[in-house]
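Take a look at the following structure, please.
Of the protein chains in this complex, all but one are displayed in their positions.
Up next is chain A:
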Amino acid sequence: MSKEWPLWEVFIRSQHGLAHKHVGSLHAPDAEMAVNNARDVYTRRNEGVSIWVVRAADIVASSPGDKGALFEPSNSKVYRHPTFFPMPEEVKNL
């Protein structure tokens, strides 16, 4: 077993933020301490924040080699993009 504490990725939703954003990573022996440490390292204990921590080992990332297949947005095929519908004023944050 490695003597190093496992790596955790930290996601924080700020006071007025709508979604959790990845803010960085840290080492901690378990989830509870990872949350405590994230508070000290990344938030300075601001009210109203929500913190997610997840073991880095549990994250599956897409491979850069798959870039074309996964992310090519078919820009030449305009009919694939829902850009012809005007959005009503009332719909926020879309």
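Observations, loosely collected:
Quick note on the criterion: contacts are C-beta pairs under 8 Å (C-beta built on N, C-alpha and C of every residue); 3 or more make two chains touch, one makes a residue touch a chain; residues count from 1.
The rule we apply is simple: contacts and distances are computed from a predicted model.
Missing from the rendering is one chain, named in UniProt as "Phenylacetate-CoA oxygenase subunit PaaC" (options: "Energy-coupling factor transporter transmembrane protein EcfT", "Ubiquinol-cytochrome c reductase iron-sulfur subunit", "Phenylacetate-CoA oxygenase subunit PaaC" or "CRISPR-associated protein, Csd2 family"). In the full complex, the hidden chain is touched by chain A at residues 5, 26-29, 32-33, 36-37, 39-41, 44-45.
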